[in-house]
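Once you've had a glance at the structure underneath, I'll fire off some questions.
We show some of the complex, not the whole, and keep each chain where it was.
Each chain carries a letter (A and B) given by its place in the written order, and its residues are counted from 1.
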């Protein structure tokens, strides 16, 4: 996208100061800049860069008063951060890079493909699958039998959606995500080997869910593993069979949720957290990175930390003593000796 | 699969109570049910659902005595859980979704393909590879040169088996598993950069092994990384070069095993556990989730917890004091002050 300062100012509801004909084709950070880029000054801490930046256009607030000469054309707006958000959307809204049904894709004649769907090279859409309007299936994606993909959902290269799983509308699944692999369930046998438990359930991903690269969501033994509306999962996360993640919960990278655990709505969960199976986690729970949740959490809206996790503040206090444990140990030994000496003296 | 209650009862060795002609096409949970589904009552805790479930057929034990009217047709069996297992097998034993050799696959003329093998679209079978009878290679799988795949083994979409690796019979490798990536080995140079150590070994996966989605098993520097018979690995696990996992050991998701470590047989290892390299872990060891194993474990059959891990019970006890560390710290300070005061008084 190539756009003039004038056109951008119009789009953002701002006013131009400088050359309205200068064009930009990308956003930049103010300290990096570069000709042809548009940068912004949101926090006056970075003001010094405004005078040295090589960005062609600078987005500033209405009341910004330069104290030195500037080379960039200014666009003044009311809300700098709001305008930056609009800007990123604008520059990011490039074409998907895939359009129409590639003749190198395999789309089963028994699949149903709505209008405006794109299917990339070497992608597979199996029999009984349904792709909603304007769904984007990037190259090398696998869509199993009877899978449903909602309208406008985007599947990046290498995504695998196995048989019978359902993905909602306006979802984004990043590269190499796996949805619907078998859960990890085995019945111990008398000879101490394990017998696989067949998984006949599926995975349901509701609307407006984003799932990060390489994340795996296992299918249910029976019934469904469910990722509710608006959930955001980062990369390399493991979601076990029959798990349910409540609406608008966000989970950072490399966290794992063991089988049958139900996580509430509006939770905020750090990276590398582990959840035991069969637990229930209350709405609005916040969990620090690397914590281990070994049991259900019933009180909503509380913060937790540690492995196994305890209330956040308790952990912070306990950990501050943990660091001093060698001192504490020595103090106790010293006191014991002093006491013993006093006792002995008392007896003498 | 569509089957009548009568036929199912026959298959399960049970007896019908109600309409023998009602048909079911899927299993369900008793609290979810749904017309056309078969559910089960294994634990009387769920008895109330027996009277409200919309499942068409309900599997119950021979001695179950309903206390209210039921709408579902009953099938009475001796062992409800056993019957459920058979049922899941039956409903799960659908076709693989791939049969024959796709003309959109690339199978090298120098590969050897046994009878009954299926190779899906856009899969690659390189020269020198051998596929055993009835092996199932799903679409978009990569099989490198001289790879051997045993009879009836199933490779899900996106699996990558790199050159010279060997997979046994009756294995299941889930989507996007990588077998035979190079180990992480580098020789530090004088200029503080690193020189890659070439990995000329391979990976051997024995029979009846299941490997979860996105798990990686690195090839040996020389010799073989070995996953013994009956091992079950969950999703997103990392197995380093020259590691050996003993027969019938199970490992939960996101655990990592560093290079050259040997894990014994019949171990049970939780999720997100880390193993140091070059350790030996005794048979039957049990390790709690998120533990860190920093040294060899020589005594078989013991349980461990913590990072670095200590014996399970010791950890539980130590952690229960950890939570009280601030109290302990205050108690000690208070006692010290009281003692000092007493001492001072004694001296006065």
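In this text, contacts are C-beta pairs under 8 Å (C-beta built on N, C-alpha and C of every residue); 3 or more make two chains touch, one makes a residue touch a chain.
Predicted model only: the values in this text are computed from it and were never measured.
> Whole-complex copy count for this homo-oligomer, where the file places 2 chains?
3
Following the convention adopted for this analysis, only the chains that are shown with their structure count from here on.
> Which angle of rotation, from 0 to 180°, maps the CA atoms of chain A onto the equivalent atoms of chain B, to the nearest 5?
So the copies are related by a turn of 120 degrees.
> Just the number, please: Cα centre separation of chain A and chain B in whole Å.
25
> Flag every residue of chain B that touches chain A in the complex, lowest number first.
26-29, 32, 85, 88-89, 91-93, 97, 104, 120-122, 138-140, 156-158, 172, 174-176, 208, 210, 212-214, 230, 232, 234-236, 248, 250, 252-254, 266, 271-272, 289-290, 307, 319, 322-326, 328-329, 332, 335-336, 339, 342-343, 346
> Can you list the residues on chain A that touch chain B in the complex?
Chain A residues touching chain B: 106, 122, 124, 126, 140, 142, 144-145, 158, 160, 162-163, 176, 178, 181-182, 184, 186-187, 192-200, 214, 216, 218, 221-223, 236, 238, 240, 254, 256, 258, 272, 274, 276, 290, 292, 307-308, 310, 314, 317-318, 321-322, 324-325, 328, 331-332, 335, 338-339, 342.
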